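A single protein chain has been omitted; all remaining protein chains appear in their positions.
Then we have chain A:
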Amino acid sequence: MMATTTTTTPNDGPNNDSSASSILNNLSLKYCSSNKASRLKLMEIIKNKDLRSAFYDFLCFQFCVENLLCWEAIEKFKHKNGTPPEMYSIAEEIYLLFIRDNSRYEINIYGKQKDRLKETLKKTFILPPSNGAQSDTFPKRRKKLRFRKLISKSNLSSIFSDPNQTAGTTSSANSTSLLHNENHHHHQQNGFISAHPIQPPSSPSKLNLRLDEKEGNSSDDSFVVIFKNGGSSSVRGSIPSNIGEPSGTSGEISDYVEDFDRKSIKFGLLKCCNLFNDIQEELEQMMIENSLHEFLKSKSFKEKCAGIVSI
């Protein structure tokens, strides 16, 4: 975490102090001259490796680090120039990790915004006609989530892989009755992949959902569930409401089989890179309103600033 550039020697003298304070003035104190200025400031922090890691720690402390993580994931998505299936997979990961109800790092956006995103998704990607009408944009997943891949490319991977930090806090929260309470409402959500509960990658998963390819010609939300423990018996029906409950039916989540060909996903009318734009703006807004001001006043920020100057 601690980059060498941040180490300062105490005897650096007044020279450094003055330049440090100029940076401080630049970056903080009289910061918010306008909204645009705070946005620029935020970008400055995110672009600087050391400041970003300090900001990351600060957000962890405030328990809203998902804002930055999601922002970065979207940023990566925007700058990637991939084939439609590639882009679709990344969009799907972002959705499953940050946006879906009860997802692991669910960000705090309005329900309306979620609905709008779903609309935009449908216009951004054209899914091949699938067996079974797909009203859902991210209907099925094939493999275990590729979250780690998504995040590991970020400079912050070291923090992420530390189970005592973010991951630890989240899983401990999982065990609270509050979250459990939320799970009871799971089936009420208007989210579209509501049939697919996402377990934290580290925790043992419980249900095994398998979408049967051959039988996929079924009505909208009927699907096949095979319980591994239950042998070969397959239950068919509409989405059971208790699927989101960890304490519900026993079984194991394993691979899904998609009922459409991912390779023939095409881009739709809307530009792919604009897909998450308004969500990213909302995230910036939340980081500015909730965290930036406090962060700029924090000790770690000032230390980092001084550190940058000292090189």
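Throughout what follows, contacts are C-beta pairs under 8 Å (C-beta built on N, C-alpha and C of every residue); 3 or more make two chains touch, one makes a residue touch a chain; residues count from 1.
We adopt the following convention: contacts and distances are computed from a predicted model.
Participant: Can you match the unshown chain of the complex to its UniProt protein name from these: "G-protein subunit alpha 12", "Vps72/YL1 C-terminal domain-containing protein", "Vacuolar protein sorting-associated protein 45" or "Putative peroxin 5"?
Facilitator: Missing chain, UniProt protein name: "G-protein subunit alpha 12".
Participant: Touching the absent chain in the whole complex: find that residue among A:K49, A:K78 or A:H293.
Facilitator: Counting the whole complex, the residue in contact with the absent chain is A:H293.
Participant: Please identify, in ascending order, the residues of chain A that touch the omitted chain?
Facilitator: Given the touch definition above, chain A has residues 31-36, 38-39, 59, 62-64, 67, 101-102, 106-108, 110-112, 169-170, 172-174, 176-179, 181-182, 185, 188-190, 281, 284-286, 288-291, 293-294, 297 touching the missing chain.
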